[in-house]
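Sharing a structure here in C-alpha cells format.
Every protein chain but one is kept in place in this view of the complex.
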Amino acid sequence: MTVESGAAVPRRNSRRGTAFRDAGPPVALVVIFSVFAVLSPQFRSIDNVQNIVDAAAVLAVVTCGITFVLMMGSIDLSAAGVMGASALTVSLLVANNRNDNDFGLVGIAAAVVLGCAFGCLSGLALVLLKVPSFMATLGVSAIGLGVATLMFAGVQPNISDAMLKSWAIERFLGLSYLTWIAAACILLGWLVQRYTRLGRYAFAIGGAEEVLTLSGVKVKPYKVAVFTLAGAFYGLGGVMVTSQLGAGLVQAGNGYDFSAITAAVVGGTLLTGGRGGILHSAVGVVLVMVLTNGLVQVGVSPYWQGGVEGLIVVAAVAAAVIPQRRRNQVVK
Amino acid sequence: MSVPAEREPTTSAPVPALEVRGLVKHYPGVKALDGVDLVVRQHEVLGLAGENGAGKSTLLKALVGLVTPDAGEIYVRGEAVKLRSVVDAANHGIGMVFQEQSLVPNLTAAENILLGSEGAAVRRGVYRWDVMRRLAQEQLDKIGSKIDPLARTDTLSFADRQMVEIAKVLRIEQRSQHPPVIILDEPTSVLESKEIETLFAQIRRLREFASVVFVSHRLDEVLDVCDRVTVLRSGQSVGEVATAGAVPRELHRMMIGSTGSDDHYHENAAGPVEAEQPRLSIRGLSGSSFRDIDLDVAAGEIVAIVGVHGSGREDVCRALFGIEPTTAGEIRMDGKKISLPNTRAACAAGIGYVPAERKTEGMVGPMSVAENMTLTKQKARCAGPFVAPKKQAGLVDRWIDRLSIRTPSRDTPIQRLSGGNQQKVVLARWLIGGDIRLLLLDHPTRGLDIGARSEVYRLMRELAANGVATVLLADSLEEAIGMADRILVMNDGRVVTEVACPNGGKPSPLDLVKEMV
Amino acid sequence: SEQAAGDGDPAAAGACKPADVKLVGQVRNESNPYEASWLAGGDAFAKSVGLTQQRLTYGGDSTKQQEQISQILAGDTKCLVMNVLPNGDSDTAPIVKGADKAGAFLVTQWNKPADLNPADYKTWISHITYNGVESGKQIGDALAKSIGGSGGIIALQGVLDTAAAKDRFAGLQASLKENSGVQLLDQQTANFSRAEALTVTKTLLTKHGDKVKGIWAANDDMALGALEALQQAGRAGKVAVVGIDAVPDAVTAVQSGAMTATVSSDGTWQGGIGLAIGFCVATGKLEVKDIAADNRAFFAEQFLITKDNAADFAQPKTNPSDFDCANVFKRVAGPLK
Partner (left out) sequence: MSTPVAMQPVAEPATGRNGPRPAKRLTGFMPLIALVALVAALTVADPDFLTPRSLTAVARTAAPLIVLAAGATLIVLCGGIDLSIAALASLSTVLLALWLPNLGGMATPVVIAVAAAIGAVQGLAHVLLRIPSFIVTLGGMSILSAVALVVSGAGTVRVVDDSPVKWLELYVGGYVPMSAAMALLVVALIAAVVKATPLHSWISATGYSESAARLAGTPVDLVKIGAFCVSGACAGFAAVMLVSRQFSGGPTMADNLLLPAVAAIVVGGTAITGGHGSLWRSLAGALVVTLLRVGLPIVGVPSAYEQILYGVIIVVAVALTLDWSKVSIIK
C-alpha cells in the first residue's frame, strides 16, 4: 500500500559511524602529544608525563561533574563558586591555623556535602523557578564565592592536617594520591553513567527530555540529582585544590568552570546533550593538560600561550566534526 | 449501518473497557473537544476518524492524562477516574503510542521499551543489563519483532522504532491486572506496506487480550482493521459505523458532513503536458546515496519517484534543493545550467521543497502562521527592504482563505494547529510568491485527512496546470499512480525503470512493486 | 553642555566637621589576606576618629571599579575622602579626573601612570606606592646570596599588564646584572595566583630539573604556591624561594626558613594612611598647599624581611600615632621618580 517513509530513515547513523565519530579526540590527543614529544625532549620525559597526569587530577574531577550536566544538555558555571566554598569549608574543618578543629575525613566529607548542597540549589532553581541552568549556576557560583568570602574573614586558613596534605605529596606507583582519587572519580562516574538509572536518565534527558515525560518519568528529581552529583565532584575538587595549595583559597576554583567545559567538549561531549560521557571527557582533560604543559615546555611565549591553546582547541573540535558534517546539520 | 451518536443502552452489554462522556477541552481560540462521547468495548479495535483538527489527538491525550479536560468524565471499566499523568493512565491500564514518535534516540531499544517501568531491570537505581535485555526481549517477542534489544534506537529503521514503541506500550500489562487499552495515534502514516501488514497482524493479536483504539487518515485501513469506527467532527462525536461492509466514502461523508467525489486524485483535471524543453533536467547526478540519475520534468508535469527504504529517492530530492551534496552530474532549469550549493540558490532558481518531517524541518513551531508562510518569499510581503505589515496580512489572509487553513488567526503559533493545517501553511509558503517553477514534495499528504489530501491534490493539479513542474515522493503507490504523469522507480540509488502513467493508462501497483524490490 | 553631574567645590576644603566626613576605602576584594588587612586598617582608622569606613570591593574588575567610583561621586561629595587601590595604571586617570571634578579628596596607591601627577590636581592629595624595582632587586639579591651566587633560577611574573609586575621584574633583571653567576632559566606568568604558581612551577621543575636552585616570585602568594610545588616534587628545602608583600604566611615561612626573603608592604598601614591623609585635609588640619611636593607622590618605606628580622614583622606594627596629622608622611622613603 504505502511505500516508504522518507526522512524517517536515520541518516548515516551506522555503528561504524559512531565509532569513527568517537575516535576524533583520542586521535587528536595522540597527534598533539607526538608533536610536542618530537619538539621537546623534556616533554617526553617520564617526569613530565607524571607531572601532566598529576596536574590533570583536579580538572578531571571537576570535568566528571560537569560532564553529567552537559550530557543532559544543561550547562554548569558554578564550579568556581562551589570549589571556593568547599575549599574554605574543608580548610576550616581539618587541622588548621585559624581554629582548633581537627575533623579530618569528616571535614572533607562536610565540604563534599556542601558542594552537593550548592549543586542541589542550582538544580532546584532550574526545575522549580525554571531558570535556565546557565543563569542558575552563575547565580549559585556568586553565592558560593560570597559564602567563601564570609568564611575567609580576612585571614588565610592554612591546613596542617597531615592526611589532606599528604594527598598532594605522597605517591603510589609514581602518581600522587590526588591522581588516584581522580582516577577513582572517573571510574565511579563511568559506573554511574553506565549502570545507574541516574546516569542513563541524564543521558536520556539530553537525548529527548519530552519523551521521558511522556513515558511517565519524572525528570525533575533526576535533574536536581545530576546537579547535586556534579556539586559533589566540585566539592571534592575544592578539597583537592586545598590539599595542593595547603591553604583554603576563595579563588580555589578560578577558571575551572570554563576549562572543564572546554575539556568535556574537546573530548566529544555535545553542549546540546545526549552524547559523550565520562571517558570522552577524560580524554579531553588529558588533551587540554598536554596542551598547556606542552606549550610551556616548547617555550611558547607566555603572551601567546592562551591564544595558541584557543586556536588548537578550535582546530581540534573542527577536525573532530569534519566526519559528521552535513549540510543541514544544526550547530548552535 | 451507521447509527446516531446517542449512547447505546449499557445495561445489557458487558461493562466497556473505557467510556468517555461529554469531554470538553478549550484552547485559546479553539474548542478542541466539545462534549465528546466515546465507548471502547473490551476486546475490540475501535477506529477513530475525523478531519485534521477534529480533536482526535486531544481526546486520546486526555485518555492518557496528558491533557486535563475542562469538563466531562472518563470511566475505566465503569469507574469514574481522574487521569493526572501518564503513570496514572498506565496504572489504569491505558497506554498510548503517540502521533509523533517518542523514543529517546540515544538510548538502547531495551531501555526505551522499559523506560519508566523498568521493574526488575533496575534494582535500587542500578541497572541490570542482562535482566533488562531479557525483559525487553520478552516484549519484542510478544509482537514478533526481531530487533536487537541492545541496539541504539537511532540506528534502527523507522518501522523498527515503531515496533519498539508498541513493545513499550505493552509494558502497561505489568501495571494493571485488567486487560489494557492501547491507543495508537496514526501509527501507519510512516510505515511501509509490509510493515503495516505486520502492524495489523499485531493489532489483531492484541485484540485477544486488550482493547485497541486506532487512528488513521487512511479510511480503508480503518475499515480493514477496526471492528467499529467512531467519527469525530469539530470536537464532537457525530456518529458510529460498524465496519463490516462499510465503505470509505460513507465514513468520509460523516467526517465532513457532505460527500466527496470518488475522483480522489482529480485525474480528470490532469492537463496535457507539452514538452518542447524540460523545466528540470538532470544528467548523471551522483551523491553519497544515489548514482547516475537522469531525470526530466516538464513544466506542468508531475513526476513521482517510488522506491523502498534506502532507495535514495529522498536524497535526490534534497540534492535538488541544495541540502545534500552531489559529487557529479549537472542540473538544468529551463535549459540553463545551475549549481545548488545551498537552499538559497535553490529558492532563487524557483525551486520549492516540502520536507517529510514537518515538525522538525517543515515549520518553526513557536512562530506564527503568518511568519511561517512568509519565511521564504520576501518580495511578496515587502516594500523595498522593509516588511509591509498590511501587505503581509492581506497576503496571508488570502492564502488562509484559499487553502481553508483552520486557524484562530494568522498570528497563532503554527504548533497550535492540527497537522493537516500545518502542512497547508508549509505548502502555501512556496505559493505566495507566485514564481515557483519546480516543487519537490516529500510525502506532502502525510498525516492529512481525506479532505485535506483532496485539497492538496487539487492544488497540485492547479499548480501543474499553471506550469509548475512537480517531483512527488508519494505517501502510497496509489497516490503516486493517481497523481503522476510519469513514475520513476528507484532501487539502491539508481533509477531502474520509468513507467509512463498517463490519464487512462495508469499502471497497477503490482507492476511497480516488482521493480522496486 | 559639558557637564551636569558633579559640582566641584574645592573651596570647601578644610571646612568639614569631622563628623561630616565620609570615608571610603576601595580595594579589589576581601578574599585575600593583603587586601583584607588593608580594609581592616581603614576600619581601625575610621573608628579612631569616630567614623565608619565604607568598604568597596570590585573583584579585580576595572570597569566595576570605575562604575563604583562614578556612582560614589554622583552622591554627596562635599566631605568625601577616598583611599583607592586602582586596579591598574589605566584606571587611575578616570578616578582622579572624576574625583577632581566632584571635589572629593583622594589618595591613590600602587598604580599610577608616570605622567599623571597629584601636584596637578587640587583634591588628589597623594599617591603612595612601593618601589617595585627596588623590592624586585632586593629579593633578587637575597635569592642570589642564598644560592651562593651561582646557579639557575626561575621567575614567576605577576599579571603581565600591571606596573607592579613589570617593575618587580625589572628589579630582578637589575639584580641579575649584578649577580652574573645567577642564570634565569625561565620566566612564566602565574598571574599573582597561588594555584597557577603551583602548576607553572611544577612544569618548570620538570622542564629544568635539578638546575633550578631558586625561585623568584613577584608576590608572596605565588611564592607560597611555588613552595607547595616544591614539596610535591620532593624538593622542599633544596630550592630557595623569595616573594614580595610580607603576607602573614610568607613571614611565617621566612621565619621557619622555608622561604628566603620577602619584602614588607604594610597593608594595614596603607588602608589607614590614605584615609588619614584625606581626613586631615578635609578637616583643615592639613592644607594641600602645605604638603611638600615630594609627599604628593612617594615611595613608602619597605623592608627586606629575612630570617634575621622576620620575628619583628610577625605582628602588624602599625600604631595609631602613625595616623596623626603630623605623622602621616613619616614613612615617606623618597619621591616617586
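Here the chain labels run A, B and C in written order, and each chain numbers its own residues starting at 1.
Here is the rule we use: contacts are C-beta pairs under 8 Å (C-beta built on N, C-alpha and C of every residue); 3 or more make two chains touch, one makes a residue touch a chain.
Just so you know, these numbers come straight off a predicted model, no measurement behind them.
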Among shown chains, those touching the left-out chain: A, B, C
Absent-chain contact - pick from A:Asn51, A:Ser74 or A:Ser281: A:Ser74
Contact partner of the left-out chain, one of A:Ala28, A:Val61 or A:Val140: A:Val140
Touching residue (missing chain; options A:Gly237, A:Gly273 or A:Gly294): A:Gly273
For chain A, residues in touch with the removed chain: 72-75, 81, 125-126, 129-136, 138-147, 149-150, 209-210, 258, 261-262, 265, 270-271, 273, 303-311, 313-314, 317-318, 321, 325, 328-332
Missing-partner contacts on chain C, residue numbers: 1-6, 29-30, 54-57, 59-64, 66-68, 70-76, 88-91, 93-94, 97, 113, 115, 159-161, 163, 166
Touching residues (missing chain, whole complex) on chain B: 28-31, 51, 233-234, 256-257, 260, 321, 323, 342-344, 346-347, 353, 355, 360-367, 371-372, 374-376, 378, 381-382, 385-387, 393, 397, 400-412, 429, 451, 454-455, 458-459, 462-463, 466
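Keep this in mind: only the chains that are shown with their structure count from here on.
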Chain B and chain C, separation of their C-alpha mean positions in angstrom: 72
Centroid spacing, where centroids are CA-atom means, of chain A and chain C in whole angstrom: 36
Contacting residues of chain C [partner chain A, same complex]: 29-33, 36-37, 39-40, 157, 160, 187-189, 193-195, 198-200, 202-204, 206-209, 224-225, 227-228, 231-232, 234, 247-249
Residues on chain A engaged by chain B in the complex (per definition of touch): 1-10, 13-15, 18, 194-198, 200, 203-204, 206-208, 210-217, 274-275, 327-328
Touching residues on chain B, where the partner in the complex is chain A: 66, 85-87, 90, 98, 102-107, 111, 115-118, 122, 125-127, 129, 152, 154-159, 168, 188, 190-193, 196, 218, 221, 306-311, 313-314, 317-318, 322-325, 342, 355-357, 361, 442-443, 473-478, 480, 516
